[in-house]
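Of the protein chains in this complex, all but one are displayed in their positions.
Chain naming follows the written order as A, B and C, and within any one chain the residues start at number 1.
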Amino acid sequence: MKATEGKYKYGMVINLDKCTGCGTCTVACAAENNLSVIRDETDKQRTISWMQLFKVTNGKPFPDTEVSYFPRPCMHCHNHTPCVSVCPPTATKMDYNNGIVSQIYTRCIGCRYCQAACPYQARYFNWWDGHFPKGTERYLSPEVSVRMRGVVEKCSFCHHRLMRAKEQAYAEDRRELEDGEYITACTEVCPAEAITFGDLNDPDSKVAKLSKHPQAFRLLERIGTEPKVYYISSKDWVRRMADNYHPNEFQPV
Amino acid sequence: MTPLSFEWHWNADYLVFMGLLYVALAVIGAGLIYTFLKTWMDLESGESELPPEIESRKKYAAY
Amino acid sequence: MENQSNASEKRPQGGSNESGGLLNSTFLPPFSLKGWLFVLAGLVPALIVGWVVFPMVLYSSQQQPFNFSHVVHTNPDIGIEGETEQELCMYCHYFREDGTFVGIPGMDTCTMCHDDPEFPYGQTEDEKIFLEQYVAEGKEVPWLVYSDQPECVYFSHIAHVKMGGLTCGQCHGDHGRSETLPVYKENRLTGYSIDIWGRNIAGYSKNIKPAEAGMYETEDDEQYLRTIETEQGEETYHIKMSSMKMDDCAECHTIHHQEQNNACFVCHK
Partner (left out) sequence: MDSALFPEGVKRCSPKVFLLWTLPWLALLAWGGLSAFLCLWKGLNQTNMSNIFAFAIWIVFDLAVIALGAGAFFTGFLTYVIGRKELKSIINAAVIIGFICYSGAVAMLGIDIGQPIRGWFIFWHANVHSMLTEVSFCISAYLGVLAIEYIPIILENRQIEKVPHLRLFGHNLHHIMGVFAATGTFLSFFHQGSLGGMFGVMYARPFAERWDFYVWPTTFFLFVFSAIAAGPCFTILCTKLTEAISRKKLVPDNAVQFLARLSGWLLSGYLVLKIIDTAVWANTTVPNAGLGLMDFYREGPYGIWMLIAEIGIFGIVPAVMLMIPQVRQNPAGLIVACLMNCTGIVLNRFVFIIATLAIPVMPFARFWSYLPTWQEWGIAMALVGYGFLLFSVSYRYLPVFPKEQELNPAMNG
């Protein structure tokens, strides 16, 4: 599948120096996207959290110990998206017009081939039917469909917010969105303002500028998936954590 | 998927892949239909009176 | 058993033998009259079941709470204003400020005119029901919505009407000229209305029958003609949606060179 460049390319930059690992993004994401809880949330192999927090340390003993967090949404890989080409019933696709990798729950047959193909563990399978204790179903968002058992789901870059922003723009007789008009729930909620979201194709956008930061990097960059989620860290050991390096290969910035 | 579907693209990927599938299915279907018709015709032409021994089986001793 | 008694024989004696007599009679040679009779005896009941009985079983017919006449309400003399047909529609079916579409208007829209339950504008029984049972009681009308969408579907009216320049009738037909509401036929399994009913594999479009509601009588109306600018110049299409299923949306997007809007996330949520 060849990547034809679309007009927009939404992406995200997460500043790991600012991230405190508070987990607000994970919670906001779950609330925004109608994520259900499972009976045993300690079963970490089967819980669902589109925005997962990975904790990493430099492995040194106290007092030199340093800790950092990798908030990991779906990377929305731009090049030969690993999950898209393998999906047999075309339930997941990249929209080349805006770069968002979609997942259609009513199309998904639950073969889980995409989970096998994704190296970021960003895809989650619904092992149970959605469970919303009595009363909580009233807090579900009507803009995001609730998933049934037996389908795969993942971060959608809060795609419904793009739709909402577009409708607003149309009502105001505009076709183009302004930078910051469409942001994801995790971006909006991050208390440390560590997350920036916007159009990577727009050279004036905040996110495009930050993605060119000298300390910006992506996860598993050498595999060639071209993720649209960038990270920034001033710590060499954190940047080294993001990819597999041969001994003596890593070049500190 | 048929070419009538909106997800169909007129490019080599779809033509080769779906084309080969349909050819395989057509061969299987044609083989079955041929057998059905031949059996019917044989019955019509009266061969049913003496159903032949399955030919290959007669030769088993030869292998 | 007959067959058992023949088991010891070396070879069967052919079709005339009583062994397997029942089986033999079920395998008739083709092109015989008896053969055709057997085919028809299976085919005709199957078609009746498929075309008549099954739809009757699958769909339940329900009446709306009371009848509503679009003709009466789009009459410019009664105070519903609009230069064009579109504006007439949008007097009640309007866009909110954030661009969302109001759909079937709520009671607050109706009571802009029908504010006094004691004061009907016409003499119809339906208006009486409306005023007595809903306006006086302050209840919303429980309309049965033909266009109810699955929960996984997102549709932007403003993108089509304001940005795409489609008229209401191009998708909804001549709904604005209907005097009665069609019978609401609900699929008992899926809970959706029969009006959202797509095409079959052959591409044969299953229109709602015109007689059913006095709708769609002006098939060749100019409002179904749409001219767009393309690289090859101006192209005119005759469009009319029959079902509003996924394939129809995609077909229209493709015709109008809006293929990018066939991406999954444009309509799915």
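Simple rule for what comes next: a contact is a pair of C-beta atoms (placed from the backbone, for glycine too) under 8 Å apart; a residue touches a chain by one contact, two chains touch by 3 or more.
Not measured: the values here are computed from a predicted model.
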**Request:** Consider the whole complex, including the chain that is not shown, and state which of A:Y8, A:F125 or A:Y231 touches that chain.
**Result:** A:F125
**Prompt:** Given the contact definition stated above, which residue among A:D17, A:E143, A:E188 or A:D243 touches the chain not shown here?
**Reply:** A:D243
**Prompt:** Which chain A residues touch the hidden chain?
**Reply:** 1, 45-46, 54, 56, 70, 77, 80, 82, 85-91, 107-113, 115-121, 123-129, 148-152, 219-220, 222-225, 241-246, 249
**Prompt:** In the whole complex, what residues of chain B lie against the chain that is missing from view?
**Reply:** 1, 5, 7, 13-14, 17-18, 21, 24-25, 27-28, 31-32, 34-36, 38-39, 42-43, 47-49, 51-52, 54-57, 60-63
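The definition used in the following text is that only the chains that are shown with their structure count from here on.
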**Message:** Taking the mean of the CA coordinates per chain, how far is chain A from chain C in Å?
**Reply:** 38
**Item:** Geometric centre distance via CA averages, chain B-chain A, whole Å
**Value:** 50
**Fill in**
Two or more other chains are touched by the chain C residues none
**Prompt:** Which chain B residues touch at least two other chains?
**Reply:** 7
**Item:** Residues on chain C engaged by chain B in the complex (per definition of touch)
**Value:** 12, 14-16, 27, 29-30, 201, 203, 246-247, 250-251, 254, 262
**Residues of chain C defined as touching chain A within the complex** = 95-100, 150-152, 154, 156, 158-159, 162-163, 260, 263-266, 268-269
**Request:** In the complex, go through chain B and note every residue touching chain C.
**Result:** 2, 4-7, 37, 40, 43-44, 48-51
